[in-house]
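I'd like to ask some things about the structure below.
Chains shown are a subset, placed as in the full complex.
Chain naming follows the written order as A, B and C, and within any one chain the residues start at number 1.
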Amino acid sequence: MSGTDGKTNIRKVVLAYSGGLDTSIILKWLQETYNAEVVTFTADLGQGEEIEPARKKAEMLGIKPENIFIEDVREEFVRDYVFPMFRANALYEGIYLLGTSIARPLISKRQIEIARQTGADAVCHGATGKGNDQVRFELSYYALEPSIKIIAPWREWAFKGREDLLDFARRNQIPVAKDKEGESPFSIDANLLHSSSEGKVLEDPAQKPPEMVYQRTISPMDAPDKVTTIKIGFEKGDAVSLNGQKLSPATLLKALNDLGRDNGIGRIDLVENRFVGMKSRGVYETPGGTILLHAHRAIESLTLDRGAAHLKDELMPRYAELVYYGFWFSPEREMLQAAIDKSQEHVEGEVTLELYKGNVIVVGRESAKSLYTPNLVTFEDDKGAYDQKDAQGFIKLNALRLRTLAARDRK
Amino acid sequence: MSGTDGKTNIRKVVLAYSGGLDTSIILKWLQETYNAEVVTFTADLGQGEEIEPARKKAEMLGIKPENIFIEDVREEFVRDYVFPMFRANALYEGIYLLGTSIARPLISKRQIEIARQTGADAVCHGATGKGNDQVRFELSYYALEPSIKIIAPWREWAFKGREDLLDFARRNQIPVAKDKEGESPFSIDANLLHSSSEGKVLEDPAQKPPEMVYQRTISPMDAPDKVTTIKIGFEKGDAVSLNGQKLSPATLLKALNDLGRDNGIGRIDLVENRFVGMKSRGVYETPGGTILLHAHRAIESLTLDRGAAHLKDELMPRYAELVYYGFWFSPEREMLQAAIDKSQEHVEGEVTLELYKGNVIVVGRESAKSLYTPNLVTFEDDKGAYDQKDAQGFIKLNALRLRTLAARDRK
Amino acid sequence: MSGTDGKTNIRKVVLAYSGGLDTSIILKWLQETYNAEVVTFTADLGQGEEIEPARKKAEMLGIKPENIFIEDVREEFVRDYVFPMFRANALYEGIYLLGTSIARPLISKRQIEIARQTGADAVCHGATGKGNDQVRFELSYYALEPSIKIIAPWREWAFKGREDLLDFARRNQIPVAKDKEGESPFSIDANLLHSSSEGKVLEDPAQKPPEMVYQRTISPMDAPDKVTTIKIGFEKGDAVSLNGQKLSPATLLKALNDLGRDNGIGRIDLVENRFVGMKSRGVYETPGGTILLHAHRAIESLTLDRGAAHLKDELMPRYAELVYYGFWFSPEREMLQAAIDKSQEHVEGEVTLELYKGNVIVVGRESAKSLYTPNLVTFEDDKGAYDQKDAQGFIKLNALRLRTLAARDRK
């Protein structure tokens, strides 16, 4: 279990390869530094870019066709990662929908599977040494394959800055797009759940982000001045339909993203606490996810018992922290998931929402599994459904310890 | 410590008296039923109605001048109840800002103080036997004065419906406003933090609330199509200034309410779980509070350590539950408050927000106590502030147990 | 859902019947008061008394043979209630092993099942109005059969004291044992997990319990002055063998009880907080359960990952509170159970313990699923299993936020 130190003894490495400039540089650097066979894995997680071009680039950089893995994992991503997380109503630090965090375990899992399939002894990712993603990738790798070797080029190589990287790219015939010549103004991550932007123009948390930062939403100010009403249907806590039409997980999230984008929904601008110990400022866009969170809470409000609902709320911050820190493949996340999933068995029904210039407004919820009991709550005659006299005993016994305490404290 | 059963042995009772029809009926009913001297307490909590008229009404109903207590408690309310709760970022069931819940302990506390001052042996409130407020009032009464007698007319009297009440009112020369002749379409509570509406037209959670339900906000659709930018300043976790101007707690909240109202901010429509066991549907408006929550989280994001912030998030649901259930005056709420207050010592600085058609958008935060360290987080050269090599050891030891586990599970 | 108020409309009631004096009085009182057909349910939970005599008594009191249910539920009790609870290492208030609490849901469940089978519309228990057991019975009844009618004689009847009860017994030809003529010195509950004693001579918490209070353990002082060494085997978190011999759940717990009794193990004397609001003082004996708790923690210490173990410890107090309060059949207990059970998949192996005069001393644990890794932890040469250099990075990133904080606070 000893580690990743020796640079000589790696034979074959599975690289998480986007096809972009940075991971192309890594690809070349791996070949040079480790003299290792490189296997590329390029996943369509809904980032909004074509992935097939990555094949040509990989070939051009000398990767054998059988070592090029290009896959559309969008359905798996939403079904097995995004939806389970949304069952928890997970928000990191009260606000962040964990869009980047939740994609890493899936990429890691596929890299490990490909490593097994191709007989690779190492995996490699393109995350920097300052961020959370390196942790998420590597904890996942280790949790799935404890003796895997891990290469984290950003922590290892000698390049000093962007210019060194570009030099290396030019020396190695890696095409550098014109607009990459200068420093990119900020760093972007994207998948079907969200896009994030960090760095550069965003590094002063006192300054408003420039509009150009936003990738997948229009501003509330630019959204149409009219309400869009939608209905989302749920089964076992997962969204299954939009406006009455059954949709697959990824298709549904895609459709919500379009609705969110057009109505200026899902932007957040926050200062967050990274697992590696510093604060960072990010701008996130989660249009569909934001709608989904409101809808899920609304259907839960109707169908979830109070005991279950409150326990979920108490467990949520821990769950979100685990996902954010990279502990998706951990016993404690799985324990929490078991508890959460247990609660979702009857979370079904339909929620009506209005989307309007950044607002997601719940205006109705219905369910065959509703626990809302009109004759209990009514101000009208309830025909004996509820005996108001019971409240006296309820209060008196709840108060008993407080009265005993007060009597003691006045002595 | 035996209770409130005998109706004969009450000499003097302090009634939470709004001056409205219902509490006027209660006043008269107390006189009749208990043959007791009634003391009225009418508080200005910012509900938006004049309280002086209550004096005349009370006099007219036979209350002695020295038994009429009319007080403006708005500053105490915001300073000692609302602000401490906002330090916790308290949200009940993920969404409700606890506007009604937080007002009850203060009213109860003043009733008990007045009971001591006037030698009264009982207190009385006008909350029904189905709701949370009866619990909040009575737990507070008992926690402060364990042997107090409590009268809860709605649980005791024989009136069967609204018509019986109106009959009683007419028989007793209690003025009934024309618009009260019919059943009111829903029940309203209001104070400086929020207004709530429940019942009647809202009893079907599948139906959108009619616009007339809203008391203190205009609709986002009706709000002006332009951004209002404001700055809120904080000290020790409490808001202290607006746009650079120091304001008292109540004045500041009032100003935020006005800003929220004009920009369509702070409406929620939810199904909630009452402490007495059933679900109810409510519409709440918390314009200033909604702005304040965003601003407080934003200033915390800059000035609160991660360990403190995450612990706060984990404690919050319990704190909110305690406030909602009526346990403000309980040792466990006070313990949580001690922990929360401890965390707020350096929560100071200024937050810039944009208000726009229902949106509260944080666009900047600054603090002399900022923990945001640009040279740690920068993508640029950090001049040694952070050694990326450290991340490897950090990850490897965090992964160690997961690797051990994976090695075990594959055996 | 209206309740149990009318005494006239009950046709058939299932009584939890021990065959003892008190429940015989209840039986007769039910016949008299409700003019209802009574069905008796007598369960062998391991309380240590014969249950067959209850049949004769019931017949003698006029119960039809087909209405007499006498069952040995010991295996179900241990397998489906005691063991799941022990997976959680549940302790109420840090010390109480919940021996009484855990028996109530099973009795309630069988009463409801028998009610369905016999067409009864009501159930009845013999718990008083001051204790926790009434709550545990009734919450379970309601959770399983929401419209069941519940009769709680101790809260309803007019008897003023023990003498009234005895008079009623004599009038109704219920045999009263000589030693029941006087007031019993304390109240006892017993089942295979524990016995409890409360009341009378125990009511002063400053006074040491007299030795006669103890039912099923000898005093540590009287236990033999020699060590008894035993081995307990576990699978999926449950005890399955003793000294290498596979045993059924109830048989195993019985054997541990004998071992515990003989070695003076499992006595506690505590002041506890009841759900109904007051403190009470009890003396509990849980000989086998005490051994089991030590053994279970020991096998977990070897086979459970840290993340899972710590999460379990954090959830445990809530779990114990739910069991104590009577919420066994609640969504939140089931959620916690799902989380706990998830953690127990690999909790297997064998623990060696020494029993000696009140002490349970773990002296060894072994498991094919052990996560203990000698070459990681050794002070000797670990051949690269662990790189001490990793610790520096681990510490530095864990310290980063604290350093940032300290730098801020010194400004």
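Simple rule for what comes next: contacts are C-beta pairs under 8 Å (C-beta built on N, C-alpha and C of every residue); 3 or more make two chains touch, one makes a residue touch a chain.
Note that the structure is a prediction, hence the values are computed from the model and not measured.
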- Message: How many copies of this one chain make up the entire complex, given that 3 are placed?
- Response: 4
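Keep in mind that, in the parts below, only the chains that are shown with their structure count from here on.
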- Note on the structure: Distance between the CA centroids of chain B and chain C (whole Å) is 40
- Task: Would you please write down the residue numbers of chain A that are in contact with two or more other chains?
- Result: 1, 3, 273, 276-279, 310, 318, 327, 330-331, 376, 386, 398-400, 404
- Query: Tell me, which parts of chain C touch chain B in their complex?
  - Reply: 305-307, 346, 368-371, 373, 376, 386-387, 389-394, 396-398, 400-402, 404-405, 408-409, 411
- Of all residues in chain B, those that touch chain A in their complex: 1, 3-4, 89, 93-95, 128-130, 134-135, 138-139, 142-147, 152, 154-155, 160-161, 187, 198-200, 203-209, 220-221, 225, 227, 267, 269-274, 276-281, 297-298, 301-302, 306, 309-310, 313-314, 316-318, 321, 327, 329-331, 352, 356-359, 361-366, 370-374, 376-381, 386, 388-389, 391-392, 394-396, 398-399, 402-407, 410
- Query: Touching chain A in the complex: which residues of chain C?
  - Reply: 1-3, 5, 273, 276-279, 304-305, 307-308, 310-312, 318, 327, 330-332, 334-336, 338-343, 384-385, 387, 390, 397-401, 404
